[in-house]
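The full complex has more chains than appear here; those shown keep their coordinates.
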């Protein structure tokens, strides 16, 4: 009946250690976050999630700061406490200032408000958006 | 029992017309979107929402494109059909390319996945995020 427990580097299988090592090398950090230590209970999910995050969050048409702020915005909107804490830290690490944080929060709040106003008033999609 | 109906410029009160005119002038458009025509059923909400959106979405520490992509990301995460259509259009208008759209969607998808993995594994917040 016990809740999930973290798996530390010392107790990890070879497969899990390889993922941990890649996270540390990619992010230039000494240890992995709790998120990865808990996912390590399911090595297949650990590996797949890390490979996906690494690919999605790499610089592309959007820079890492923009991506981290979007990740944070979704996490705040969903109310995931762990994710809010970890992605606030991650966004700050790649350059989010206090002022930027405030504006992300303001946009997330506004979007959540107008999303419900659009729902409640049952607003039909403008023809111009469909062309 | 009838559902909400849009209020067009011709049928609008002086108070509503003033808001419509400000939206058109600020956005340099010929007509306001359905969202505003439906909100016009409650002039106080129309005015307050427009004033808030105008303030929040103005350029600040974040540029308008970044703000629109965050707005879109939250709307997609919440599943608001009208908002997805209108903010995809708005983001494209201020410069979101096809590649940027794809990356916004990829980040939104990934955040929604890892938000639930963090919930399900009950991951405690790392001490490093709290300092």
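Brief remarks follow.
Each chain carries a letter (A and B) given by its place in the written order, and its residues are counted from 1.
Please note the rule applied: a residue touches a chain if its C-beta (ideal position, glycine included) is under 8 Å from a C-beta of that chain, and two chains touch if they have at least 3 such contacts.
Worth saying up front: this structure is predicted, and the values here are computed from it rather than measured.
Total copies of the shared sequence across the full complex, per this structure file: 6, with 2 shown.
Going forward, only the chains that are shown with their structure count from here on.
Between the two copies, subunit A and subunit B, the Cα superposition rotates by 180°, quoted to the nearest 5. Distance between subunit A and subunit B, defined via averaged C-alpha coordinates, is recorded as 21 Å. The part of subunit A that touches subunit B in the complex is made up of residues 3-4, 33-35, 38-39, 41, 45, 49, 52-53, 56-57, 60-62, 66-67, 69-71, 73-75, 77-78, 80-83, 85-89, 97, 99-100, 102-104, 106-108, 110-115, 117-119, 121-126, 128-130.
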